[in-house]
Structure formats: C-alpha cells, structure tokens
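Presented below is the structure to which this report refers.
Complex shown without one protein chain; remaining protein chains in place.
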Amino acid sequence: MNKKEKFFSVMKKVGTGAQKFSKNYLNYTVILAVMLVFTIFALATPMKDSTALLFQKITVAVILAVSLNFVVGFLGELSLGHAGFMAVGAFLGGKLSTILVNALGANSTNIFILILSLVLGAVCAAVCGVVVGFAALRLRGDYLAIVTLAFGEIVRVVFINSSYDNAINKINATKLPEFIKNFFAKILELLDFGGALGLQSPSFPKKKMYILVIIGFLLILFTLFVIQNILKSKTGRAITAIRDNEIAAKAMGIDVTKHKLMVFVISAAFAGMAGVLFSYANKPVSASSFGYNYSIEILIMVVLGGMGSINGSIISASLITILNEFLSKKLTGDNAIYKDLFYAVILILVIIYNNAPALKNLREKLNLKNLVGKLFNKIFKRKPNPSSVASDAARWDVVPTKIEMNEVLSTDVVIDYTGENSADIDERGGSDNGKEN
Amino acid sequence: MKLKRVFAIVMTIVLCFGMVAVLASCGNNEVNYAENNTKIKVGVSGPLTGGAAMYGIAVKNSAQLAIDEINAKGGVNGVMLELVAADDKHDATLVSTTYTTLYEGGCQLFLGTVTTKPGIQFKDYATEDGIFYLTPSASGDDIPYADGGFQMCFTDSNQGTASAKLFNENYAGKKIGIFYKADDDYSVGIKNNFVKNLDASFGKIEEASFTGDTSLFDSQISMLKDCDVIFMPIYYTPASQFMKQGANIVKADAVYFGCDGFDGIDAVDGFAIDTIPQEVSYLSHFDSTATEGPAADYIKAYKEAYPNEPLNQFGAAAYDCVYAMVAALEKSGEEITATMSAQDMSEILLAQFKGGFVFNGVTGKCEGENKSTITWNADGTVDKEAVKYVVKEAGANG
Amino acid sequence: MAKKIKAPKHVPHKRENIESEYVLETRNLGISFGGLKAVQDVNLKIKKNQVYGLIGPNGAGKTTVFNLLTGVYQPTTGSFYLNGEDLTGLSQEKINRKGFARTFQNIRLFNNMTVVRNVMVGLSNQPEYKCTLFESIFRLPRHFIAERKMRKRAKELLDIFGLLDERNNLACNLPYGKQRKLEIARALATNPKLLLLDEPAAGMNPNETEDLVNTIKYICENFDMTILLIEHDMKFVSGLCDQITVLNFGTVLAEGDTKEALNNPEVIKAYIGG
Partner (left out) sequence: MDLLTIIINGLSIGGIYAMIALGYTMVYGIAKMLNFAHGDIIMVGAYTVVLLFTTSPTVGIISALVLCVLVGIIVEKAAYRPLRGASPLAVLITAIGVSKLLQSAAQIFIGSEPKGLTLNLGEIRLGSLHISVLTLLTILISVAVMAGLTLFVKYTKMGRAMVAVSEDRGAAQLMGINVNSVITVTFIIGSALAALAGVFLLFKSQSVDSTFGAMPGIKAFAAAVIGGIGSIPGAMVGGVVLGFIEAIFAATPLRDYVDAIEFAILIIVLLVKPTGILGKKRREKV
C-alpha cells in the first residue's frame, strides 16, 4: 500500500466511526471533524508554526476545562488547585521522558515515550487526587476550596525548590562512605526537577508540533469518552445526586466517599495528562507557570462555559485560548492589563446573572443559560419540544442554581470526632432557608 | 427529526470548512520577506507588562533609540531598520506566541528574549529555524550557544565567578552574607557560582533567601545583621526593600554588594538611598550613573527620547546589541537588502560573531570618551570588562 | 492522624446479632448531645407488614429516632436490629443497603435531576442492576442491560405513584404533593425491608392525604413492606397504623395499639398541654 492509499483507508475507517458517533455524541463528532481537518492540513501543506502552537494550547485548555468541570460542575465542589495536578503531571511525566530519552538515546518525538509519560503523569496526578479527595470527604465548600488552593501552592513551592545541588554538595562534604553519598546523589538527582529555572524536558520541535496536537485531540476524545460515559451511567447519577443533596444521597445508599474520591482522582488524572502535553510543548517546564492564577484561568473557562456543561467548557476553553492569543498580540504595553480586567468583570457578571436569586425571573425570561450548549442541542440533537430538553439523557447539562444547592454546600465541615462513622455534621454555612427543622 | 440530522451534518461540514478557511488563511510555513518587508525588521521578545515590565520596556525603548539613530544616519547600507517588540510577560509559555509573531512577521534580526526563562524556549525555536540572536540581557547559562545564540550580558555563572573574584581580592577576612531569591534562576545561578568560587578562608557564609512576592524580610535581616559584606544577586526592588527595612539593624559599616540587577537601584520609587547608612555597590557591565563618556551619551539620548520610562543596564545592552548587529552586517561586506531572509542574515551574522568580531559599545568598561571593547567567545558568551560601581558611599546623608 | 484522644467518651458498640421475630427491634436506644438526653430508652418492636406510627409533640425526638435508625446520628446507648441483625453503628449508606430507607421531613430530592433519574439513583445498589464503573465507561453490554432494566423498574415505580407522565421533568419543578410521593418512590427503589416516612402527609390537603393513605396501604400489601412513620395528623395515623409509640421529651410516653395509646391520659395531656 502506498502512502496515499493507506491514508484513504484510514480516513474511510475514521469516517464510518464518525458517522456512528454523530448519532448520539455530537461533541465527539465535531472534535473528530476538527481533528481530521487539522490533520489533513498538517500533512498536506506545512502549516504555520503559530497555528500548530495555538491548537496545541487549545487541546491542553480543553482537557483542563472539561476535567475541572467534572469536579466543579458535577460534584459541586470548587477546586482552586487544578493547576497543581497539572504541574504534577507535567513534572513527573517530563522527568520520565527526560530519563527515557537520555537512557534510550531516543528522539524527543518518540511517541512510545510520550505515551509512557502520559500514563505516569496521569497516575501521579491521580495519587495527588486521592490526597485532595480525602480532604473532600471531610470538608466542603469554602474550606475545601482553600485546601485545594493550598495544595496547588504546596506543589508549586516544592517544584520550584526542587534543585538539590547544594544538598548534594553538602552530602559530598561529609565523611559518609562513598556508596551512601552516591545513593543520596542518585536519589536527589531523581527528585531534581530543575528548581527555579524549571525542567528542560524533551519537547516537540515546532515543525512536528502537529503530532502533539493530534495526540491532544485524541486525548480530548478520551477525556470526553470517560467523563461523559461516567456521567451517563449510574455512577454519574450518584455524583450529581451528591451534588444536589448529599444527605439524601447517603440515605439512598450511595457511597459518598467512594464517589467523591473517584471524581477527584479522575479529574486529577486528566489534568495530569494535560500537564504532560504541556511539558512536551514548553521548555523549560517552570513551576511558576502553575500558580494559583492558572487555576483561576481554568476556572474562568469552566464558569463562562457553564458549570455542568461539557460542551460549554469545550467551547469556552477554545474561545478563551484563541482570544488570549489574539489579545496578547493586539494589546501591547499598558493595554494588556485590560484583558485581566475584562475577564474579571465578565466572571463577576456571569456568576451574578446565573446565580442571583433576584434575577430568577429575568433568567427565565431570557433563558440564556448554556446558550451555546442549547443551540447545539437545538440544532443537532434534540427534538424542539420542551420535554426533550428535559430528556434525561441530556439532563447532566443542568446547572444547580437553586437555593437547594445552598443547602448542600452550607454544611461545610463534616467532622468525625469519634473517628468512626459518626455523623456529626458541623454547620458552618448557616442555612438561609428556614425549611430546616 | 431527520431534518435536524441533515442540518447537523451540514453544520459540521460548514464548521470544518470554516476551519479550512482559517487554516488556509494562515498560509504555509514559508515567510514571505519579499512581500512583507520594506525595512529590515528587528525582533525582540520581552516583558512589556507585568512585574518584569521595566526591563522589557527599557530594552524596547533602547533598541528603538538605536534604530532611530541608525536610520537617521542612513540605515544599514541605505536600508532602514524597524523594531518589532512582542510581549512575553516573562512567561515561558508565551514564547510560542511571541516567537511566531516575530518570525512569521518577517523579522530578520533578533534580540532574543529579555529574560532567561522565556529565552530557553526561544533558543529551541531559533535553533530549529536556523536563526541568529544576540540577547541583551537573558543571562542564563543555557542561553548562549555556538550556532547562533550570543549574549551581550555576562552569564549568571560568569557574574558569580567575577563577584567571587572581587570578594577574594577586596574583602578578605570579612564576614560574608548572601541574600538571594530562591525561586529565581538568575539569583540562584549567580549565588551558586559565587559560593563555589569564594575562597575557603572566608569561613561560614550566612545564607538568607526569600521566595515569591514576599516583601517582609525581618527574619532574613536578623540572619544577616552581623555580616560585613552582604552579597545580593537579586533585582533592585527586593534589594531596596531589604535595605530600607534593615537600615538600622544591619551593621552601619556593612556593604551591600549586588550584580547587574542592582543597576537602577538609586531610582527605585520611594527609596531614598541616602537615608541608609550602608555602602551600596555592584559589579556590572554598565554604569547608569555615568556623567561622561559613551554611557552618559546613551543615558542622555534615552532620557530625551523617553523621559518617564525606566532606564537600566538592560536597555544599554539592547542599545549595544542593535549597533553590534548592524556593525557586523556592515563589516561583512555582503549586500544587505530588506527582503533577505532571516536565515541568510543569520548566516552572515554568525560568521562575523564567531570570527573574532570586535565591537565598541557603551556597556563594558569605557575609558573616558572611548567606547568599550567587546568581543565574543565561540560559545556565544561575551568577553568584556565588568566594573565595580559604588552607588552610594557608606554613611547616611538623609 | 485523627487520634481518638479528643474523642468523647463514646464506647464503640460491639455488634451482636440476636434472635428476633421483629423486622425492627430497638433496645434502649438513646442519644445525648452534650449533656442533653435527646432520646432515651426507646424500645420499638415492629412486626413484618406492620404500619407503625411514631408520634409525639414537637421536639419530642421523633426525627432524632429516625436519624438514629438511619445512621445519621450514632446512638450513645442501646442498639437496633433488622430481623435480628445488629445494625448499630453502621454508616448511613450501609444501613440503607441493609434495608432501611427513609424520606425526609423537609423534602430532600435531587432537585436538578429528572424525576426518573431520582428514582434510578435509588436503584443503584440493587444487585440485579450491577455493572462496574469500567463497564459503564467502556459501554460493555452489561451497562446497557442494567440501564434498561433500571429505567424499566423506575418507570414501574413512578407509575404506582402516578408520576409516570412527569418522569422527564426536573424534580424541583414538581408540585409539593408529588415531591413527597417521589421521595417515597425513591426510597422504595432501594428495595428496603423497612420504610421510614418522616411526616409524609405534611402540607398535603385532605384529598392528597387520602390518596397517600391508599398508596401506603398499596405499598404495604404489594411490596411486602413494613413501615415506620412519623405523623402529626391523627386521622392519618389512626387510619393507617395498627400500633404506635408516643414520644415526649425523648422518652416513650405510651405504646401499643393505636386506639389505646391515643386514649392514654398521659398522651392527651402531652398533646393538649399540661
């Protein structure tokens, strides 16, 4: 088979697959289509570097936004440490690829090594997800948000100080036996993530960046596949049930512990993967890129796309990334600050519009929520009559905005003083609705 | 129902075609110099906003100043120059944008990045495209390389070594302290080399560090208060905060000794340097307090052109960079046109810079009215003389 | 991490099963918050297929008993048994899986989910709909089979409560009475052996109440169900329950046949005031 035939046969297969998907899964179809067009272009004509680099950023942003939405939109917990998970993936995946590339003398574009790094990055981030998930079992709302923020900062500080040249020198200056010195040196070398300057892990050259973009698209599809399938299963119902009313969910026999941990772990794993993609596109991988501000940037994407709307997250992540790129070229000097101001104002307005109890009537009248998602549903998927909007298969697109969510979140702290499964529930939020007995 | 599905397919196709159009408009990878360029474009990526903006702005202004001067004198063999500055906010992840903006925008001469962290990514890209750059101020040890990355400033390790040498000669027997920023590659790089090259006779060196945006240095001051000489491989803002907060606690006859990051410390907003009793000096390749000689001429020209903008050694180095590249082009004797490709121009420059090119500039040690002599090593590092400048003598005057 | 140094002197209950003819048996069940004994010495004995009433004035500790039985609170004294199996000290979800299902006094539905999905949440843990997360993610046949079966079962349950037509509406959009019914349907979905209803008729008009009485009777007969309910509406209680326990200030005031207990002078005194 020559190259052309092979290409067409692959295309044909992908084509039939795409048709099958499009029946039920619109977002897969669109992303697949975009990916195919991109691939054709990348292969047919050498595409501009800036285009490939932009798409690379978009793929990372989409994975991050969708995985954060899983926690914020569906579990109903605010995570301000998503960039921390990403950092774990970026550094550990990047470290692995550095070691492997050096050890095997391989090319930095070796796909096999990339996949191994993706796996390691995801696993390590998932382990951190377990740690934060455990916090989520005991804490809720503001407190959990602070813990995730603290987690992100800890990760950043640890990686930014991860250069141990001084420690190695100090150990070498001692009178320890040589093998112990070597042992410590090896360990510290393994833990060395470049410190302040960052990790100079292997990355794709610009001309090959399209390969990373295609892998990014495949990872988006994988992310959607996992998260959407979870959401459209009994596990997904359990997760949204916990979001809507944790106490009732427990009374229905739902293992809140298991589900919360699971959501944090899965979300962290995908953030870790996005981190590995990031490490393959950026040099050096610097811990200062993964600060609190980056977590907020992802959160903005999620909020503007609509909490609880996967399609919204995909669209807003893409648009915001493109807009950022555009603005950073167009706005120079002092004007660049207006971008941050703009996002801050938009964030506040969107939240107030979507959540203010006083605007309920306005909301119902305008019905703008998930405008894009709705347009999508309207155009592509669903019958236009109202009952189909509420068709339960699509119901995971709904965002909790009612007071009831307050009821869930107002109980911030669940303490277990006895150390057993006692259910002393600390009330910190103070419920606003007088319905409680 | 069926109609909707058809509509869905149509919509998807439209979307794809839209993307095709977008991608097509991006064109292919070849930069069309003949169409875009009427002048030689000089590109620089630096922080024009954010915390490090003062360095990027100084570089941008100084490069513009040099270009204006060169153009006024008739350009490079009659071809005019034009500056393109892109904002990387001192963020390595934005280099993908700034580099492509510059390269695809048709730049032919590159000043690289202003700071080190973005510079590494820039170096990668430049290597891939076969681009020569002469960075004014990205001082990291990873920045220079033999096949196209040259520096106008000293590398961090060279600065550390030079400072240590100076300490060995001048401060023997004194108690040395170091105050550095642990999460800054510039600071850590200099500090490590400084410690490595310091004579063993100094005994224990007190090390105090800080991270992030911290501006409270109580603990660090307490640790360093008994030192005779405090080495500060940091930028001037935290240094000035340390000096203000420690004015009464640190020994009054102590010396604050900095690197090129100190340049401009006497002009920090709200810092009355005369009120502190300690001596402040630094080792640098540029004297921003010069009142005569080439450095002073540059400062005068800069202040006339940009009266309210930051002025520091970054800018002076950028000013030299532009002149150096132009001088190299002119010296090569090749025909220079505005539509040459960046690669062609890089080839000419690289041959010059690797071939013992000598440049006379405002940075480095200027004797009287004579400009300094600057040469480059084959590995891309610069060879010029650093000078110790005393910003302020010991004793409070305020 | 959480050393038990700071924990209150709560001796962990050692679970021991007993021989019991009752679906629910509690022995000296009690809880105190700080020094306040909210509930003490409650001994309930509920036979199979019985509708048992738990009544008492406001603040008598009825809901607290429910919370003890469903694991929301851990009893400080006593124990309770389901068909002789000791469930004391288990967590809420475990108690539910053992066979206790409850409704709440202030309705706690999954408001942003559709009616049918609310019920399907209740069905999650039934062994006949078992499918692992892996099977769900990769859409293996068992996922589809389980989903189809769950949906069918959920529709059946909704049909019983006359909610079938509302199944694709959001739970929060239902009228109050239907929300109450949905809560019961959802509780039934967990296939309990004992159903605990906390004021099921609260806020209902007489017609709705009557409707509810019939539904509860229907459940009892057709689902082989035992029901423990809290209610203020005496007509409702006497129409449904064959036995009741009257609580006052956390202690049992009277128990036994509904008529007798209600005519007990102590009970009348507690209700009328005194």
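Labels for the chains are A, B and C, by order of writing; each one numbers its residues from 1.
Simple rule for what comes next: a residue touches a chain if its C-beta (ideal position, glycine included) is under 8 Å from a C-beta of that chain, and two chains touch if they have at least 3 such contacts.
For clarity, every value in this text was computed on a predicted model and none was experimentally measured.
Engineer: Which listed residue, B:172, B:216 or B:378, touches the chain dropped from view?
Structural biologist: B:216
Engineer: Would you indicate which residue among A:99, A:146, A:171 or A:185 is in contact with the undisplayed chain?
Structural biologist: Of all options in A:99, A:146, A:171 or A:185, contact with the hidden chain holds for A:146.
Engineer: Using the touch definition from the top, which of B:71, B:237, B:289 or B:373 touches the missing chain?
Structural biologist: Selected residue, touching the omitted chain: B:237.
Engineer: Which residue, B:54, B:67 or B:162, contacts the hidden chain when the whole complex is considered?
Structural biologist: B:54
Engineer: Residues of chain A in contact with the chain that isn't shown?
Structural biologist: 72, 76, 78, 80, 134-135, 138-139, 141-143, 145-147, 149-151, 153-154, 157-158, 161, 247, 296, 299, 303, 307, 334, 337-338, 340-341, 343-345, 347-348, 351-352, 354-359, 400-401, 403, 405-406, 409-413, 415, 417, 424-434, 436-437
Engineer: Touching the missing chain, which residues of chain B?
Structural biologist: Contact residues on chain B toward the absent chain are 49-51, 53-54, 182-183, 208-209, 211-216, 218-220, 222-223, 237, 240-241, 244-245, 247-249, 268-272, 275, 310, 398.
Operating definition for what follows: only the chains that are shown with their structure count from here on.
Engineer: Roughly how far is chain B from chain C, going centre to centre by Cα mean, in whole Å?
Structural biologist: It comes to 72 Å between the two C-alpha centres.
Engineer: Suppose each chain is reduced to the average of its Cα coordinates; what separation in Å results between chain A and chain C?
Structural biologist: 39
Engineer: What are the residue numbers in chain A that touch two or more other chains?
Structural biologist: Residues of chain A never touch two or more of the other chains.
Engineer: Which positions in chain C touch two or more other chains at once?
Structural biologist: Counting only residues that touch two or more other chains, chain C contributes none.
Engineer: Along chain C, where are the residues that touch chain A in the complex?
Structural biologist: It comes out as residues 2-4, 6-8, 10, 12, 63, 70-74, 89-93, 96-97, 101-102, 104-106, 108-114, 116-118, 120-125, 129, 131, 133, 136-139, 143, 146-147, 150, 167-170, 172, 186-187, 189-190.
Engineer: Chain A touches which residues of chain B in the complex?
Structural biologist: Interface residues on chain B, with respect to chain A: 1, 4-5, 7-9, 11-12, 15-16, 19-20, 23-24, 26-30, 48-49, 57, 85-87, 89, 91-94, 96-97, 100-101, 103-104, 116-117, 120-121, 124-125, 128-129, 140, 142, 182-185, 187-189, 192, 211.
Engineer: In their complex, what parts of chain A are in touch with chain C?
Structural biologist: 225-226, 229-230, 233-235, 237-238, 240-241, 243-245, 247-256, 262, 387, 390-392, 395, 398-400, 402, 404-405, 407, 416-424, 435-437
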